[in-house]
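Only one protein chain is missing from this complex, and each of the others stays in its spot.
Going by the order they are written in, the chains are A and B; count residues from 1 in each one.
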Amino acid sequence: MQTALSIAMDAFAYGMALFIICIGLSLTMGLMRVVNLAHGAFAMIGGYIASYVARDLGLGYGFAILLAMIGTVLIALPLERLLYRRIYDRSELSQVLMTIGITFCVIGITNYIFGPTLKTIPLPTGLAHPIDLGFRSIAGHRLFVIASGLVVAGGLWFLIERTGFGIHLRAAVENVAMARALGIRTEIIYAASFALAIALSAFGGVVGAEFLPIEPYYALRYMVTFLVVVSVGGAGSIGGALAACLLLGAIDVTGRYLMPEFGNFFFYLAVILVVCTFPRGLMGRARSHG
Amino acid sequence: MAEATIRSAAASRPGPLLRDLLGLGLIALGGLAGYLLFPDNLAFLTRLISVALLVLSLDLIVGYCGIASLGQAALYGAGAYTAGIACLNGVTEPFLLVLIGAAAGAMTGLLMGAVMLRAHGLPQLVLSIALVQLLHEAANKASWLTGGSDGLSGMVPAPLFGVFEFDLWGRSAYLFGLGLLLVVFAVLRLVVRSPFGMLCRGLKEDPLRISALGIYAFPVLLKMFVISGAVAGTGGALAAIATQVVGLDSVSFELSANALVMLVLGGIGHLYGALVGTVIFMALEHVVAAANPFHWMTLVGAVLIAIVLFAPRGLSGSLDQLAGLLTRQGGRAGR
Partner (left out) sequence: MTPVFEVSRLSKEFGGLKVSRDISLAMAEGERLALIGPNGAGKTTFVNLVTGRIRPNSGHVRLDGEDITALGPEQRVRRGLVRTFQVTRLFPDMTPEEHVIMTVLQRHGKAARILARFHGDSEAADEAADVLATLGLTEVARRKVGAIAYGQQRLLEIAIALAQRPKVLLLDEPAAGVPSADTPRIEEALARLPASLAVLMIEHDMDLVFRFARRVVVLAAGELIFEGPPADVARDPQVREAYLGSYAHAGSHA
């Protein structure tokens, strides 16, 4: 019973960390139709910056998160201008190749600068210790991740459904040409959503580092996991991404606890089954293909 | 009158066949040159041939059917492991082993096609990755059969034609591989020019048009997955026979991604590009990766970005274009 609860708690927290990292990918994919395999690379860059700030500079965890988000966006924005903009309306294969290329470059350069070793991000004492909930105690960090995930989901929902920016964003998702004709500056919407997506992925990379440790191959190792989340959830859907993250997180964590010797076998099996059953994603809107 | 010309010409079209023979001759010449120039690197060159078969098989899926896959190594690994296991269990005749590998690849291709063709776009890509990862995990877990993370080793294939041993210098293995490559390449040239091959090209460009002719896409594409699997499986079997080890890296996402990079580097959709890309990529890797594997990654990444931005049709495509420009028919010569 105790283990079941702690597995569930771990799975929940892990799913939420995945959600924070992936939701940006899902939104940009729904908006710009770019298959961005390099999304994980930005989460990784965030992790590296946070580790540098917290360990080498000795600043606090909050600072580490903030600087990681700002730093990653500053690195990513020129890439958006120089590279991503050229592939917005290119074929899927071109997008896959370009973003794999970016991923490889990030891995190579990161390793050149920081070396191949694992980087830790020291947790503040408040999060490092278990927190007593009365009936049982839970690692503070897990609670923090879960809370962050809920805040991100709620914040995004509010942003998209209740603000002017959200209206423009949804208009651009629905019909770019029409949105442009109505005077919406879509390239600004694109750049802003891209920056938001990157900032969130950096945030997720930092708070999720306990589950997905920061090292140069991070960008490649978890690429599949992130893509899976988006294609299972359906691009552009917050609810879908949340459902997919919790489902896949649960399968992954449970599998590791109960049958560690099978590695990711059941995870991938579940992915194949889910994608085959819902080829458009759990909550993806059916898009008419000609 | 013009109608009559069409009829008579339809019966005999020497052009493409002649070009194919020329192409095969060039490949054979290149292969023999490699044999004479690098007698100490034959093991590497044999591995190159086996990977070239993998990349050729990927071209059938990506270049001729327009389906992006990052899981092609599943088919290659299936061939390698099956041939390796068969060899360890007493089937040592090399040609038979290649057939076994090809059959295993074809079976896996059938499965992969049946799964991947259920989706489109990103979900399809994800399925390809999940499939290769699933096989990877399975091969890792079933260590009683596959040797797990240590892989298979100790295969001793019988001498080629009962005469030529697969020795330490790898001469028989290399020539065996070269022969296989030539045969496969010739067969594939015929396949892509068959009605079936034309149909695949059509499906790649406009599935709706093909459907409006009353043709179902699924069985056609599935057939291509099976052929592709047989080719990749042949490559895997060749690797198992020549190197006499089969490791988990032969069913990996990394190998699949590299194969795609090689294909795109060479140019997709005309088979020659697969060979060009494989040779350039592996030769460079041989040199650069030996010095520093991470510099190698950065370089590959930069090359990929450059290809997408400046040479979307790959090196051989750009060469075509260049040749076209030089002969002043660039616009019309475009394939």
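In this section, a contact is a pair of C-beta atoms (placed from the backbone, for glycine too) under 8 Å apart; a residue touches a chain by one contact, two chains touch by 3 or more.
Since this is a predicted model, take the numbers as computed values, not measurements.
Trainee: For the chain that does not appear here, which of the shown chains does it touch in the whole complex?
Mentor: In the entire complex, chains touched by the missing one are B.
Trainee: Taking the full complex into account, find the residue in B:Gly30, B:Gly154 or B:Pro219 that is in contact with the omitted chain.
Mentor: B:Pro219
Trainee: Pick out which of B:His120, B:Arg201 or B:His295 touches the chain that's been left out of the picture.
Mentor: B:Arg201
Trainee: Applying the definition given at the start, please give the residues of chain B touching the unseen chain.
Mentor: Listed in rising order, the touching residues are 2-3, 6-7, 10-11, 13, 190-191, 193-199, 201-202, 205-206, 208-209, 211-216, 219-220, 223, 227, 332, 335.
By definition in this document, only the chains that are shown with their structure count from here on.
Trainee: Take the average of all CA coordinates in chain A, do the same for chain B, and state the distance between these two points in whole angstrom.
Mentor: 34
Trainee: Which chain B residues qualify as touching chain A in the complex?
Mentor: Residues 62, 68, 70, 115, 118-123, 125-127, 129-131, 133-134, 137-138, 140-141, 208, 253-254, 257, 260-261, 264, 268, 294-305, 307-309, 312.
Trainee: Going by the contact rule set out above, which residues of chain A touch chain B in the complex?
Mentor: 29, 35, 83, 86-87, 90, 92-94, 96-98, 100-109, 111-112, 116, 216, 220, 224, 227-228, 230-231, 235, 261-265, 268-269, 271-272, 275-276, 279-281, 289-290
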